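Below is one structure, written out as C-alpha cells; the observations come after it.
Note that one protein chain is taken out, while the other chains of the complex remain in position.
Should a chain be cited, it is by its letter among A and B, assigned in written order, with residues numbered from 1 in that chain.
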Amino acid sequence: MSNNQKYWKGEEELAKDPAFLAASKNEFPDALPLDEVLGEEGVELKSNRRDFLKFFGFSVTAVALAACYKTKVRHAVPYLVKPEDVTPGVASYYSSTCGACSTGCGVEVKVREGRPIKVDGNPRSSISRGGLCATGQASLLSLYDTERLANPLAYGTETSDWTKIDQEITAKLKAVDQAKGRIVILSQTIHSPSTLKAVADFKSKFTTAEHITYDAISYSGIITANKEDFGKPAIPTYKFENAELIVSFGADFLGSWISPVEYTKGYVANRIPTAGKTMSKHIQFESNLSMTGTNADERFPMKASKELLYLSSLYFHIADKAGSKQIPIAQNYEPPGNPLKKTAGMLWNAKGKSLVISGSNDPVAQKLVNGINMLLENYGKTIDISNHSNQYKGVDADTDTLLKDLSAGKVSAVIFYNTNPIYNHSASWAEAIKKAALSVSFAHAKDETASACQYVCPDNHYLESWGDAEPRAGEFHFMQPTISNVFNTRQAQLSLLTWAEATPKTENDPFASKAILSQKLSASPYYIYMKSNWAGQLSSNEAFNKVLHDGVWTVTAESNPASYSGDLAILVDAITRSNKNSGTDLILYSQVYVKDGAHGNNPWLHELPDPVSKVTWDNYVSLPKSLAHKLNFTEGDTVNLKVGNVTLNNVPAMVQPGQANETVGLALGYGRTAAGKVGGSKEKGFDAVGVSAWPLASSQNGSRGWVVSGVEISKGDDSYALAQTQTHHSVEGRDLVREASYADWKKNSKAGNDKEKPHVYTIWEKREYRKDGSPNHLWAMAIDLNACTGCGSCVVSCSIENNVPIVGRDEIRLRREMTWIRIDRYYSFANSNKEIEGNYVTREKEIGQIDKADKGDFAHWEKIKVIHQPMMCQHCSQAPCETVCPVLATTHSTEGLNQMTYNRCIGTKYCGNNCPYKVRRFNWFRYNDNDKFDFHFNNPLGKMVINPDVTVRTRGVMEKCSFCVQRIQEGKLKAKRDGESPSKVKVETACQRACPANAIVFGDLHNPDSEISKLYKNDRAFGVLEEINVQSSVKYMTKIRNTETI
Amino acid sequence: MIHDSLIRERLVTGGKTTSDVTRDITRPILNKPSTAWKVGFTLSVIFLAIFVVSLFWTLWTGIGTWNVNKSVMWGWDITNFVFWVGIGHAGTLISAILLLFRQKWRMSINRSAEAMTIFAVICAAMFPVFHMGRVWVGYWALPLPNAFGSLWVNFHSPLLWDVFAISTYFSVSLLFWYIGLIPDIATIRDKVKTKAAQYWYRFFSMGWTGSTRTWARYELISLILAGLSTPLVLSVHSIVSTDFATSVIPGWHTTIFPPYFVAGAIFSGFGMVATLLVVARKVMNYENYITIGHLEAMCKIIMLTGSLVGIAYLTEFFIAQYSGVEYEQYAFLNRASGPYWWAYWSMMFCNLVSPQVFWFKWARTTPWFIFIMSIVVNVGMWFERFVIIVTSLHRDYLPSSWVMYAGSLTEIGLFLGTFGIFFTCFFLFAKFLPVINMSEIKTILRNRE
Partner (left out) sequence: MGIIDKNLSLRNRNRMLLGIWEDEDKLVEATSELVRAGVKIQDVYTPYPVHGLDRIMNVRRSWLSIVAFLCGMTGFSLAFWMIYYMYVQDWPIDVGNKPVRFGPSWVPVLFEATVLCTAFGMAFFFFFRNRMIWGIKPALLDERQTDDRMVIAVETGEGVDEKKVLKIMKDHGAVELREKSGGVQTTI
C-alpha cells in the first residue's frame, strides 16, 4: 500500500494561503536579491533579447576560459560550529611542559587550527626562562611521526581494542600479585606529582609493585655523593647567575648536562661585558671539546681518567689557603703550567661567588667537588641543595640489580615507562625480559625494548597529554593537551590507573557543562584525576585554570642550610688508583641534540650540525691530532676501537682540534636498531644512524662510567665520509669575527673593534626607508657573540618556523644543507712559532708550518680558541644578490628587507653566487612529496607541522632568511588592530624567540628607543665585510673573553 | 693595364678557373656523401644523443643531478657557456673585421667560420637556458607584459644583458651568414638535378640572378653589416664578462675582464676554426683554397691573442697582489697554489706557453701540428673559464662556506653532448651548403694591384 502521508512546507500551505500558493509556483519562493547583487555594476536587469545574448555570450566565454585553467581539487573541511578558541588564520598559544627529556622546561605551544606547529620556552618557567633547547623544539615533530604506534600491541599484533588488553594485563597482574611475585615499573625520572600519585595508587593496589628509576645518562654520581655528604640523594640547584668564576671539569652544562637551558640563561647573565658589572670567568678542564668548552675563557685539556687527581690537587691548593684539613695523598698532581694552582688562587679570591662542577658520573669525583665547594662556601650562594633539582633521580646501581634479578627470574612483571634499556643499558635485557610473566612497555613506537615486551600500550605524546611536573622542589609546571590524540594511544598514567582499577569517575567533569549543540565534551579522566590531586593547594577552578594558563606555580622556597658530613680521607685509595690509568681514554658523551637517543627517529635532530664539529647524521670518534698523526690517519679514514672484549670496527672518525692528547671521544645515543626509517630499523631494513657506543660504557665506583681508560685504537681498513656543514675551520686571519680580552675592554670599550673603518664610497645616495613621506620601519638584527653559545636552538627553530626541508646525509655531503641560519664556528690554534706574530694562528699555511715543526704532541691542536658566529641573510641595503637577478625575483622592501619572491624566481642561482655571505639556499630537488627525501614533508601526517604562514618552496627556486617576514606582518597587523603607533610594533624572529642565551635581538632601527637602536650604538657593534659596502642590516657584538690577553 | 701581381703569392693556388671553383666547391653537395662524412656524422649524432639523455635527466629530476652546491652554484654549466660563446666569436670576427681590413685571405675561410659561429652560439645558449631551476618559466627573462602585475625585468642584471647580447649576436650573425650565402645558393640552384633540391635551393636563393644592380647593393650591405658586427662581436663577450666583472666575488670583480674575455674569445675561436679547417681541407681536398698561407695567418693570430690573454692573466695576478685587498690576494694565490692548482697551471700552459711555438715557421706551416695545437688551445680556454668560475666561488669571503666542487656525470654528459650538437650541424652544413664562399673566391682568382 503506497504511502499517502502528507508533509506541509508550513502552516501557510496547510491553511492554503493564496499568496503562498502563488509563490510556491516559482522556483524561488522569495524574489532573489539580484538588484543588490548586480546593482553596483549597473547592469540593467530589464534585459531584452540582446542583453540575453550578451550575458549568454559572456557566460559561454567565461565557462570556456574557466575550463582552460585546470586547478587542483583541494578538500577543505570548514568548521560547522566555530570552536570558541579557534579563529582560522590566528594562532593560539598554550602553556605546557616539555616532555622531550626529564628536565621539564616550561614551554609555550603555538597552535594553528588545532595543530601544534611550534614549541618555545615559557618565560614564566624558572627552568626554561623563555628559551628552549634544540631537542625540545624538535620534539614537536615526534608528535607527527608516522612510525608512532597507532594502536596498542599485544604480542606484536596491533589491536584497536584497549579494554581487551586491559583485561589481559590486569588478569596477569592480579595473578602475579597473588603469587607475591615482584612487579617493577622501570621508568625514567618522574617528578610529576600526579604521575607519582598514580604510581603510588598502582603500588597500593598491587602490594608487591615497586618503582625503579633508570636514566640512561644518569647523574647517580652526584646523587650518591650528596646522599653521603648531605644525606640528600638529589642534584642541587646550580645558580650560574650568582657565580663570578665557574670552573667545570668536563661538565657540558651549556649543552647536555642536567638542565642546559636553565644553566645557559644563568650563565649568560654575567657574560655580557657591561659597565659597572663584573663579567664572569669560565675555566674548563676537559678531554673532548664540548660546546661548553668552546665558550670557556680558559680551557685546559685534561685526561679524563686522571680527573680525580686534578680535583684532589685543586682541593689541596684551596685547603692550603683555607688552612683546613688535607686529604692524605702522597704527592699532588700538577699539569704543565700549573693551571690548577692558578685556578685555586682565583677560586679562593672569588670565595662564595664561585662554582666548581664536574661532569663525571663518579661519586668520588663529585664528593671532591662537594668538598671544594664547601671550602669555597658556595653552598647557599651558587649551589642550593635545599631546593634541589628533581630532574634526574636515577641511581645506576638500582637498575643493575634489577637486571640481575630479572635475569634470575626473581621479577615476574616488568613495566617500561619511557625507558629503553635493551638499547641504552645492556642487550642482556632481551633475554631477561622473557623470564618475566608479564612485560609491558609504554613506548610511543616499537623501540628495541618494546619489541621484546608482550604488550605495548603506547603513551600519548606530551603535546596530547595532561600532566604536571616538579623539576625543582617547590617549582611546579603544568602540561595540557594542545591536540586530541593523533593515534589510538593512552596516557601511561591512565593505563596504570586503569589496571589498578583507580580510574576517576568523570561526573564532576567541568567540560560537561560546556555543551555545544547538546554535544557533550568530555575531558580525559586523567584530567579529573590530576585536578582532584591538586584540589588541596588549588581548590578553586579559577586557581587551577590560572596555573594551567600560566603553566607554572611556585611555592615559596624553603632554605635549611646544608649540613655537610663528607669525609674525603676515605677517597684516598680511589684517587691513587686512578693514577694508574694508562693508555688512551675513551670519553663517551651525550651529543647536544641526540642526547640518549630517545629521539633517534627525529630527522631535525640528525640534520642539525653538531655545535662543535658541524657533523650531521653520524657519531664519530674524535681523535686528537697527535694520535691521528701517529696512526697516520687522514680525512675519510675510519678507526677500530677495542675496549676489553668489545670491539667496534670501522667507526667513522675525525681529527678534533681541542681534543686532549691520549683521549678520544664518541657520542652515545646513536646506532638505534628499532627507531624507524630515519634513525634506523632492522625490522624495516633501514641502516642505523651512527654506531651504538653504549656497550663500551664502564663502571666507575659503582655508577655507570663514561670514561673508559686503556682503549686500543687502530686505523680501520674502511673509509667513510662524514657529512659536515663546515669543512674549513679557521678564519684565515680575516676580519670577520672580532674579539678582545676583558682586560683590554675595561681599558677601552671599543677594544677589538677599534680598527679604522674601511673607506667605502658609493655613487648612489643612501636610501632612507620612508613610506609616503614619513619614516617607515627599518628592520635590523644584532647578535651578541659573547652570549651566543652555539647551541643551535635558533637553527632548528628557524627550520620549524619557515618550513625548511630536510635533505639528508648525502645532500649535506654535497654541501647542500638548506638551513637558513647557520652557526659558523672558527678555531684558532695556539702559536708556538716565533716567526708568526700573535698568540693564536688562523691561517692554513701558518698552522701547516707549526704542524711541520711539531715534535708529535701537537700542543697547539690541544690548546685552541673557538668562536661561534650565527650567520643568516644580512639583508644588505646594497644587496649584490638583488642587482643580478634578471627577473626581479629578489628586491628590496621599503622596510629594509631583502625579500625573495619565490613565484617569480626562475632559478639562475646568480644571486647565490653573488652573495658574499653565502646564505642563499637553492631547491636542488623537490623536497616535498619526494621519496628520495622520505622525511616529514613526504607524508600527510608529517605535513601537519608545516607553518601555514610560510610557503613550501618548489623545486628550482632560491630561498633564504626572510627575517621572519610573516611574523613582522603579524606584529604590524596586531599594532594596527590595537591602534598602536608603528613604533610599538613588537616582532620576535623565530631564532630570537628560541635563543636560550638572548644572543639575538631584532627590531626597528627607526625607533630610537628600541633595544636594537641602542645595540647599534654599542661600542662592540661591528658588521661583517663592511669594506665591500653592502651595508648589511645585521650587526655583531665583539666577543670579549675574560682573559688578560687575546 | 691588367696583369698578375708578382709580389703577392696567390691566395688560391692550382690555377683554378671560375668554373673549376664552382665544380670543386659544389662537388660534395652534388655527389653522394663520402664515407668519411658518414662516419663523422654518425659519431656526432651519438654525442647528440648523449646530450639529449643528460638534458632529459636534468629536467626530470632537477638541477640536483649536477654537483653544484650552496657555494659553487655555477659549475660546468656556465663554464661551458662561456667556452662556447668564446668559440662563437671567430666567425663574425673573421668576416667582419678582416673584411673591413680588406684581408682577402679571409674569403676562403669566412663561410665555415661563420657557420661555426652560429653553431657554437646554439651550443652556448643551451647552458644559460637549462641551468635555470625552472626552465619552463625561463621566458620571464624577456621583457614581456605579464600576469604578475606587469612585473618587468631587471635592467641592472648582467644576465639580462646576456639575453639581449646573445640573441642579437645570434640573429645578426645568422643574417650576415645567410646574405653571404644567397649568391652561392643560386649557383647550386642552377646546378642541382633533383626536383626537391631545385625547389629548396630556389626557395632560399630568393630569385638571385647576379644582376649588377643587386651586386652593387649586395656589396654595400655586406660592408655595413660588417661594420655593425665588429662592435657587436666585441660587445658580446664584454657583456658576458660582466656576469663576473660586475659581481662582488673576489676573482670575478675584475675590471680587466672585457678586453681579456674578447681576446680569449678570438683566441679560442681561431683555435676551433683551425681544428675544423685543417680537417676539412684534407677530407674535402680544398688544399688549393685553404692554403698553408691561411693556416699560417691563423696561427699568427692565435699566437697574438694567446699572448694577450697571457698578459691579462699576469696583470690580473699582479693587480690582485697590488690592491692590498686580502680577499683578492687570497683568491689568486689560491688559484695558483690551492686545491685547483692543476686547473690553473694547465690553463697557463695551454694558453700562455704553448702558443709561443708559433714563433717557428715550421709550427705555423705543419697542418697536423696546428691541429694538435688548436685542440690544446681550446682545452686551455675551457680551463680558463673553469678556473675563473669555480676557483673564485669555492673559496670566497667566509671560510665557513668554503667547499670543493667536481662535475657530475650529467654535467659532463651535457658538455660532451654540445659537441654532438655542434658537429651534427657542421656536417649537415658541409653536405648541403658550400663551405667556401664561391662568389667571393671567384673575385680573387687573379691577384690584382
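Operating definition for what follows: a contact is a pair of C-beta atoms (placed from the backbone, for glycine too) under 8 Å apart; a residue touches a chain by one contact, two chains touch by 3 or more.
Predicted, not measured: the structure shown is a model, and the values here were computed from it.
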> Of B:Ile29, B:Ile63 or B:Ala165, which one is in contact with the hidden chain?
Replying inline: B:Ala165
>> In the whole complex, not just what's shown, which of B:Val53, B:Ile122, B:Val135 or B:Leu151 touches the removed chain?
In response: B:Leu151
> Given the contact definition stated above, which residue among B:Phe47, B:Phe127 or B:Trp208 touches the chain not shown here?
Replying inline: B:Trp208
>> Among B:Gly40, B:Gly62, B:Pro183 or B:Gly338, which one touches the chain that has been omitted from the display?
In response: B:Pro183
> Taking the entire complex into account, which one of B:Leu55, B:Ile122, B:Val137 or B:Leu228 touches the absent chain?
Replying inline: B:Leu228
> Residues of subunit A in contact with the chain that isn't shown?
Replying inline: 762, 764, 766-767, 876-883, 885, 888, 891-894, 1031
>> Considering the whole complex, not just the chains shown, which residues of subunit B touch the missing one?
In response: 2, 17-19, 22, 143, 149-156, 160-161, 164-165, 168, 171-172, 175-176, 179, 182-183, 186-187, 189-191, 202-221, 224-225, 228, 231-232, 235, 239, 242, 438-440, 442-443
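FYI, only the chains that are shown with their structure count from here on.
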> Taking the complex as given, what residues does subunit A use to touch subunit B?
Replying inline: 726-734, 736, 811, 814-817, 822, 824-826, 869, 871, 880, 883-888, 903-910, 912-914, 916-918, 920-926, 954-958, 1024-1025, 1028, 1030
> Along subunit B, where are the residues that touch subunit A in the complex?
Replying inline: 61-64, 67-74, 128, 131-135, 137-138, 140-141, 148, 151-154, 156-160, 163, 243, 246-249, 326-327, 330, 393, 395-404
